[in-house]
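The block underneath contains the structure these notes are about, expressed in structure tokens.
A single protein chain has been omitted; all remaining protein chains appear in their positions.
For chain A:
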Amino acid sequence: MLLPLLFSYRRLGLPLVAAGALLSGCELLEFSPNDHRSPSDKQDLTAKNLAALAATPLPAGDTLRFVYTGDSQRFYNDAKDLVASVNRQTGVQFMIVAGDISDFGMAREMWWVDDHLRNLKIPYLTVIGNHDQVGNGREAYKAIFGPLNYSFVYGDTKFIMTDTNGREYNFNGKIPDMNWVRPQLQDASVRRHVIISHVPPQDDDFDPAVRDAYAQALREDPRLVFEMNAHRHSFSVGQPFNDGVTYVNSYAFERRKYLIVTVWGDKEFRLKEVSF
């Protein structure tokens, strides 16, 4: 029974490959590496992952647990191994990649990262990084993932995702967009807030003209559990402004470590490091 099946599969092999080549012809016909036309399964990934997350809601009062990482960049081998490792975790609800999905700001790189991350058993969400804004990357990110500033509520926690890559705008004084961030932090309808972005405010790549306003807005938010970043490729947790606000930095994929973040109560949390 198996042998004829195998045989017919091998006979089918070449036509299948040819058909595959034809189907992917549109993607192969790249107009420019900066061209972001994408197949339908590589568009609006933020909205799609949020829909997947909404399909497995977290009851009020339940403990929140997610995987936190960043800077997938040019680390596709590591992405493959990270996915295998995360898929072995039980009780994690989603994963966050805090920017620098791509290395050169090109659409295909974002596809390549998604090629791996879509094998996760849990949804994943992203925020834009500085490398994702090189060239026409910002437009590619919008087409493939979605908005540069967005928020979502999961269980008792509101996640506020924002673009802090000020240097990519040549420090125009408008990044992060405090007119968007402030009302998000002032939303009193959810028990907890977590704000996530790529460049940490204490970094040289954060717009110095916005730094104080950002830190102050966070300080004034009584619901904020912590602020989270990537960009520096290594883990840290601390209070760089000595103002009671905790800042967490992720490992990059290449460091072959990620964090499992557990949040409960009003602002209780635990960070667990996992090597892969």
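One rule holds in what follows: contacts are C-beta pairs under 8 Å (C-beta built on N, C-alpha and C of every residue); 3 or more make two chains touch, one makes a residue touch a chain; residues count from 1.
FYI, contacts and distances are computed from a predicted model.
Asks: Not counting the visible chains, the remaining one has a UniProt entry; which protein name from "Na+/H+ ion antiporter subunit F domain-containing protein", "ABC transporter ATP-binding protein", "Outer membrane protein beta-barrel domain-containing protein" or "Ni/Fe-hydrogenase, b-type cytochrome subunit" does it give?
Replies: "Outer membrane protein beta-barrel domain-containing protein"
Asks: Thinking of the whole complex, not just what is shown, which of A:Pro39, A:Pro57, A:Gly135 or A:Gly238 touches the missing chain?
Replies: Of all options in A:Pro39, A:Pro57, A:Gly135 or A:Gly238, contact with the hidden chain holds for A:Gly135.
Asks: Where the complex has a chain not shown, which of A:Arg65, A:His116, A:Arg192 or A:Lys257 is the residue touching it?
Replies: Reading the full complex, the residue touching the unseen chain is A:His116.
Asks: From the list A:Ser40, A:Thr90 or A:Asn170, pick the residue that touches the absent chain.
Replies: The single option touching the absent chain is A:Asn170.
Asks: Provide the residue numbers of chain A that touch the chain removed from this figure.
Replies: Touching the chain left out of view, chain A contributes residues 24-25, 28-37, 74-80, 103-106, 108-109, 112, 115-116, 133-140, 142, 167-168, 170.
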